[in-house]
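Every protein chain but one is kept in place in this view of the complex.
In this document, chain identifiers A and B correspond to the written order of the chains, with residue numbering beginning at 1 in each.
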Amino acid sequence: MASGLVVRKNQYYDSVFLMRVNRRLLEVRGVQRSAVLMATPANKKLLAELGFRDPQIDAAQPIDLIVAVIAETPQIVEEVLGRLDEWLQPPEEGAAETRLHRLEEALARKPNANLALISVPGEYAAREARKALEGGLNVFLFSSNVPVEDERRLKEFAAQRNLIVMGPDCGTSLLGGAGLGFANAVRRGPIGVIGAAGTGIQEFTCQVHHAGFGISHAIGTGSRDLSDEIGGLTTWAALEALENDPRTEVIVVLSKPPGARTLSRLLARLQACPKPVIGCFLGVSSRDRPAGANFEIVRTIDEAVQGAIAVLTGQRQPFPLELSPEERERAAQEKARWGAGQKYLRGLFAGGTLCYQAQQIFQGAGIRVYSNAPLAPVHRLAHPDESREHTVVDMGDEYYTTGKPHPMIDGTVRRERIRSESRDPEIAILLLDFILGYGASRDPVGDLMDAIVEARETVRRRGGALTVVASICGTDGDPQDLALQTGLLNEAGAVVFTSSARAALFCSELLKQH
Amino acid sequence: MDIRQEIEKANEEAVRRMVQGEPVLVDIAPAGEVIPGMEGKLVTHAGPPLPWKEMCGAMKGAIIGQVLYEGWAQSADEAVALLERGAIRLEPNHHHQTVGPMAGTISPSAPVWVVENRAFGNRAFCRQVESHQQFGNYSEEALQGLRMWRDLWAPTLRKALHHIGGLNLKPIITQALQMGDELHNRHSAASSLFANAMAVAMVEADLPRSELLPTLQYITQHNLIFLGLAMAAGKALADPAMNIPYSTIVTAMCRNGVEFGIRVSGLGEEWFTAPAPVVDGLYLPGYRAEDAGLDMGDSAITETVGWGAFTIGGAPGILSLVGGTPEEALAYSREMRKITAATHPVYRMPILGFAGIPIGIDIRKVVQTGISPIIDTAIAHKEPGHSIIGAGLVRAPLECFKKALIAFGRKYQLG
Partner (left out) sequence: MATFAELLEGPVVAINLGLSMFAESLESQGVEVVQVDWTPPAGGDLELAELLDQLL
C-alpha cells in the first residue's frame, strides 16, 4: 500500500466535475481510494476520514485543489499524480461535432488518409494539392483552371515521392472499386484503364460492366496530361502502377489525340509494356500509327472495350461497330415519319468526350457536323447557342458551366436548349446522352423528360415526327436505377442505346438514308 | 530552428503566461495616484490612438463629460474649446496599462480598479462601469454617477478591500464561467460573488452605516459591476504575454468607435488598425440600428483572454444576443478554437463537457481561416449625449490581422 497527494494552489473546479475526475481515477488498476476535491473545511474533514493526513492539507485554502490517492504500489500513485493534467482534461468532444476547414485539420484527424480529393476553385487548387502531397497524400484534383506550370510542378513533385496527381480537371477515377468524382458502380475485374477524360472513363467502364467483365483500377489523368507541356507525367506513373498491379491483366489508355512529341514517346512506351495494351486516342487510328503484337490502337471507346475483352478471352469480336438488322429497321421506321423539311441532327451532350467521339463517327460517315467543340476549327459554331445544319453541342463547355451547374448535375440548361431546338422546323433528330453514377443528378432522364415530351409534341403539331436518340452511360448498380431511367426513355418513344458510339452510329444511319 | 518552430515555441510561452496569471484586486484608487503617467490634464480613452477631431460622437461626449467632471471646464462648449485647442491631452488607456469600457475615459481624480497579477507582478487598471457617461452622455445626471463613485462607493469599497488585504479574482472568475457568465456582457454570477465577498468585508471593516448601506445597495444592484474587474484582470493577464519575439498571439484588441486595433506579442506595441465595424445588435426601446455608432471600447480585452463571445456557449442567459439558440452560441465557442493556440486548463465551460475556454488568438490562424474573433458588446449612439442604446455581436476586422501578419513577415524577414 502506498499513498500520495498533490495540492494545486488557486485552482478552482466545480465539485461535480471533480467527482467525475475521481470516478475516472478509481477505474485505474490498483487504485484503492482517491479523493479529488477543493480544500474546503468540510472536504478537509472528509480527507481525514478517508485516512489522508498531511500538513499540506492543513495549509490548503478553499480555492486550492487537492488530489489524494491510495494505491497498491508507489508506482501507481506516482503514475496517477504525475499525469494530473491529463486527468483534469475533459474527454475530447465527438469528432463529428466539429467541422473542419483546413487540410491540416483533416490530416490530424485521419493520419491514415492516403488520398485527397480537391475541388476548390482553380486559383487555390495547386496550393492545396501541394500541401496534400507534402502531407503524403495522393491527389485527385477535380478543379480546373489550374495553370499549366503549376500542374507540371505538382506532378514532378509527386513523382519524387511516388505519389500521383490525378488531374487537374480530373472527373473520374475508380481505385479498387472506389469511385472518385463522377463514377459508376462497376464490377471489379482484370481491366485497368488510364483516361484523360471523365466521361470517357465512365463510358468505357460501364460498357465493360455491361459485357460482364470488370475493372481493376481506372485512373484519371486530367485533360492536359498528354499535352507536350506536361508530357504525360501522370500517364507514365499510372502505367507503371498498372504494370505492377497483379489484378490488372490488360491496360487500356483512353485520350483525345496527345501532343505530337508526347504521342511518339507514348507509343514507344506502350509498345514496351509487358502487359497487353489497347490505345484509344480518338482520331488516331491504327492505319496512321504502328502497333505491336502486344499493343493495339482502336478508334472508339466501344472498340477499346471489345479489344480488352478479346485479350482476356482470346476471342476476336467483330470490328468495327455495326448496327444490327433490327436497328436498321428501326431507323427506317423513324425516318418514314419525318415531315417535309425535317433533315437535321441536333445533339446536346453532357459528356464532352462523348460529344467528341460522336463527331468522329459522323466524320467517318461523311456527315458534316458543326459544334462549339469541333474536331476542326472550320466547323465551329458562330455562337454556341445557335445551331447550324447538323450540330452537336458540348453543354459541359465553360460557356455553359461558368457559374452554373454542369449538365450532369442539373438539367436546366439542356432543357431550355431542347425547347428552342424543337422550334426549328428543320430538326429531325434529337441526340442526347445521359450519365448516371455517383455525383450525377439523382434523375438525369426525369430532369429532361418534360422537355423531351414537349419537343416531340411541338414537332408533331407541325405535322412531322422528332426522332429522339439517347445513350445511357450507367450500370445496374448505380444509385439512379438504370432500368427505371431506360424505361422512362422507351416510354417517351426514344431509341435508347447503352453506348454513345452506337447512338451516334444510329444517327449516321438515319442521315445516310436521307 | 525553423521559423515555424520558433513561432510555436514563442506562442506556447505567450499562452503559458496568459494561463498562469493570478489576478488579485489590490486597490480601488484615484487614477492619478496609481496609473503610470496619469498626470495633469490628461484624459485616457478606449481603443488605439486618435486625435480629437476624428473621434466619434459618443467618444467626444464621454470626453466632454470627463472634462466637466474634473471641473476643467464649466460648460460643454468650454470643454470642446479646450479640447480643440489641445489644452487637454488625449491618450489611449492601453498606453497606461489601463482599459475602459465603451469610450473608456479616465481622468486623474476618477477611482479605478487596481488588479495585480501575482504570478508576474504587473498591475492593470480599469475604470468604473456604468451605462451613461461612458456611452457619451455628459448630462449632469450622468456625471452624478461618476461623482458618487468617486466620493462614496469607491472609497468605501477601498476601505473594505484594504481590511481583507485584497481579493483573489481567479476563483470568482472560474465559478462565474461555470454559472453562465461569459464576463463581457453577462456578469450576473460574478457580480453577485463579488458583492458577497465585499459585503462581509465591509461589515468586518466596521464602516459607518451611512457609507455601508448605499455602497451595499450599489454593489448588490449593479449586475455589471464585475465587468470593470474582468477587464482589469484580462489586461493584467494579457500584458505579461507582450513582447515575446516570434509570437503571433494577440495581446490586445480594442476599438475607439472609428478604428479597431490589435497588438501582437512578437510585434511589440504597434497597433494594427482597420475601420471599426458595425455591430449586429438588439436595441433598447426608442433606438434603431441607424442610431448606432461603430464598435467601441477596450472591453474586447475579455475576448483577448478567452472570455466574452469566445465562451458565449457557456452563457445561456444572453443567447438572444447570438440569435437565440444554444447551438448558435456553442458554434461560436467551437469556431474560436480554430483560431486560438490552446484551451485554458482552469477556466472551463460545463456545457462543452468542461472543455477549457479557447485562449491565445493566433493571427496566422485568423488569416488562414478567415475566421475573425467574435466579440459581444454594448452599443453607443453615433451622436454625443446618449446613454447605452443596445448590445450585439461584432467580428474583429480581418484587415487588422492581415496587416499584422504582413508586418510580422517584414520584421522577421520573410518573403
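We take it that a residue touches a chain if its C-beta (ideal position, glycine included) is under 8 Å from a C-beta of that chain, and two chains touch if they have at least 3 such contacts.
This structure is a prediction, so every number in the text was calculated from the model and none was measured.
Taking the entire complex into account, which one of A:A2, A:V28 or A:L115 touches the absent chain?
A:L115
Using the touch definition from the top, which of B:I3, B:V200, B:L213 or B:L284 touches the missing chain?
Only one of B:I3, B:V200, B:L213 or B:L284 touches the chain omitted from view, namely B:I3.
Check the options A:G220, A:P258, A:G351 or A:G439 and report the residue that touches the missing chain.
In the full complex, the listed residue that touches the missing chain is A:G439.
Among A:A2, A:A106, A:C273 or A:A492, choose the residue that contacts the chain missing from this document, as touch is defined above.
A:A106
Which parts of subunit B are in contact with the chain that was left out?
Interface with the chain not displayed, on the subunit B side: 3-4, 7, 248, 364-365, 367-370, 398, 402, 405-406, 408-409, 414-415.
Give me the subunit A residues in contact with the hidden chain, please.
Missing-chain contacts on subunit A: residues 99-103, 105-107, 109-110, 112-121, 123-124, 127-128, 132, 136-138, 142-143, 161-164, 175-181, 183, 185, 217, 237, 241, 244-245, 438-439, 479.
Definition applied: only the chains that are shown with their structure count from here on.
With touch defined as at the start, can you tell me which subunit A residues reach subunit B in the complex?
Residue positions touching the partner: 10-14, 17, 20, 63, 85, 88-91, 93, 97-98, 101-102, 105.
What residues of subunit B sit close enough to touch subunit A in their complex?
Contact set of subunit B toward subunit A: 22, 168, 170-171, 174-175, 178, 334, 337-338, 345-346, 348, 350, 352-356, 368-369, 371.
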